[in-house]
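Left out: one protein chain. Kept in place: all the others.
Each chain gets a letter, A and B, in the order it is written, and its residues are counted from 1.
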Amino acid sequence: MAELELSGVSKTYGAFNALKDVSLEIGDGEFAVFVGPSGCGKSTLLRLIAGLDPVSEGQIAIGGKDVTSSQAGQRPIAMVFQNYALYPHMSVYDNIAFPLQMERRSKDEIRAEVARAAQIVQLSTRLQDKPSKLSGGQRQRVAIARAIVRKPGIFLMDEPLSNLDAALRMEMRSELTQLHRRLGSTMVYVTHDQLEAMTMADRIVVLNGGRVEQVGPPMELYHNPANLFVAGFIGSPPMNFLAGTVRSVDGATVSVDALRIGVVTLPFSGEHLYAGDSVTLGVRPEALELGAGRQVQFSVVPEAVERLGLHTIVHAGEEGRPFTALFNGDPKLRAGEAINVSVDRSSVQVFDADGISRSRRTEV
Amino acid sequence: MSVVASQSTPARTDERSFSLSRFIPLGERIVGYGLLLFAAFATMAPFLWMVSTSLKADAEVFQFPPSFVPQGLEWQNYLDVIYLPDSGRQLVNSLVFALGSTISNLVFCSLAGYALARMQFRGKTIVFALVVGLLMVPAQSQIVPVFLIVQKIPFAGGNDWLGNSGTGLLNTYWGMILPTAATPFGIFLMRQFFTRIPIEYEESARLDGAKSFTIFWRILLPLARPAMAVLGVLSFQSAWNEFIWPLILTNSRDMATLQIGLQLLQSGPDARWNVVMAMATLITMPIIIVFLFAQRFVIDGAVTSGVKG
Partner (left out) sequence: MSSRSATVGPFNRTWGAYAFLAPALLILFLSLLLPAIATIGMSFTDISFLRPTNWVGLDNYFRLMADGRFQQAIGNTIYYTLGVTFPTMALGLLAAVALNRKFPFRIVFRTIFYLPVLTSLIAAAVVWVYLYEPYSGPVNGLFVSLGLGPQPWLSSPNLAMTALIIMAVWRDFGTAMIIYLAGLQDIPEEIYEAARLDGASKFSILWRITVPMLASVTFYLMIILIVQSFQVFGAIYVMTGGGPLGSTETIVFQMYQTAFGYTEFGYSAAMSTVLFFVILLFSLVGTKIMRRGEA
């Protein structure tokens, strides 16, 4: 009952356009993640949904109801802040109880609700402590419990894990996913960490410069990025880009002459592409294979080799353009010694001069 | 301004630890300590004389040169002060005045400071500029008009609606408190403090449905405790020590404060120095005690508020 609909939402601060014409629909119970580089407007968008700032243009509807002009506290949402915003002078109990007290619920009811929420986040024993006595992860859970008691239609979370160390972040990631499954409510989650986005999201919204670049399930964004920005942003290490020129287009294949790999013929219809066009080819580091087992073959000279055990990352940048390859296991490689690599034709992506993907398979 | 620095700096002074003492030769250190001790003694001398004289018998007071250490301890002087016909009344007046002024400063300055720090409203810049401007208006040069305004408050003290034909708030607690009930400095202090509290607390409370006053009362005011302590101590100190407003705005014996009482006692026909000094000691002690207590409290406050919550 709490789907979220943004139509034509814009936000300006003075002359600065923080958000430009954002339209989105997020379904009931969905886990949506806003991701994008710093300053792209993620927090701003979240604050507009929360009602902390007024929109400059456009409408916001929650559960089918237009809430564009209702105040922060009147929208069926709860928010977890990046720095948790736990009231330092109140005990954990009072922090969690605060929203209920604002709703003027009875004492008994509040006690029951707080106990329930504390149990969900496993903090039942710490209710009398002040937030300053808790660890980072525990504070995080208090903030979540405070959101849970409101029984919101939508949970908003702004980089809730960014203050935690790596191990704790991984743990909290799966806890949040479980929590989402358990509560079944809509979640809108902001992060600039694409790994968090990939692992948690039902759907990812990639923002850049105040615009939505692409919306879709993680694997859709991974395999079929709509443009260069999304292709470069999703996936780690990031996709390799190779400049090239279109040789010919015949309706079923496109032949491109690209840096490093020379002329390749790729199995795309090549709509909107013409001979002579400048294009960029994209190759994921993990799509590369050692040796000549795949259709497109070329050689690179590793300048650094990082062995992680499970896989090995090879850096082979040339003329200032980075190039990485990721191989399984621990092959015998040495920096400075040329190696042959190969990749499937169908794994090579083509982006036109404007950065739009031309190899994207749109689902029918 | 000056005194706030006094409250907040000590904390910072302590945090910084550079110990030069290891490098300073012993001789120099002894000279340094000697000078400091001398300066401290010179600073304390008036207090020491005050206490010493307050414990002397009548005859000893007129001895010349005076003796620094009293021959006996004449506690009777203190009893004389306490049994002065007006001293009880004066104590009550001083307390009402000082507490009234402190409470009203805490309430009004924190409300106004919060509005200026955190609320959006038309004319905000103008109001803030006005407060900063009023910081510079010398209060003491306004004794005449303030007297007239207090006298002419409509409907008070037999006044008609134009403020005529009565005495207004003269000779009342309200009148004494009015000129000190809120200060531009207090508003400025609170605004600066509220500005530094992270906005997320407030936003989080707003999302939970709290209204402006609830946010102020339940969230921001408790967070502002260190600043409130500073403002409270300063307000209490300046009202307790205040002389001009009680002098001008009251003329009945019943409304005199301790400060006025001390001045009357000293300038009276049968003033005895030992009794005058006993009263001066009694008046000075509370403020020193409040400060010694508050110095720690305020420093703690400053330290705690610097820690992330």
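In this section, contacts are C-beta pairs under 8 Å (C-beta built on N, C-alpha and C of every residue); 3 or more make two chains touch, one makes a residue touch a chain.
All values reported here derive from a predicted model rather than from experimental measurement.
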Touch criterion as defined above, residue of B:Ala40, B:Leu73, B:Val92 or B:Ile199 at the omitted chain: B:Ala40
Absent-chain contact - pick from B:Leu178, B:Leu207 or B:Leu231: B:Leu178
Residues belonging to chain B that touch the chain removed from view: 1-3, 5-6, 8-10, 12-13, 16-21, 32, 35-36, 39-40, 43-47, 49-50, 53, 61-66, 68, 104, 107-109, 111-112, 114-116, 119-122, 124, 127, 130-132, 134-149, 178-184, 187, 212-213, 216, 237, 240-241, 243-244, 247-248, 259-260, 262-263, 266-267, 273, 276-277, 280, 283-284, 287-288, 291-292, 295
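The rule is short, and it goes like this: only the chains that are shown with their structure count from here on.
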Chain B contact footprint on chain A (complex, rising order): 50-52, 71-74, 77-79, 81-83, 85-90, 98-99, 102-103, 131-132, 146, 150
Chain B - residues contacting chain A, complex: 198, 200-201, 203-210, 214, 218-219, 222-223, 225, 307-309
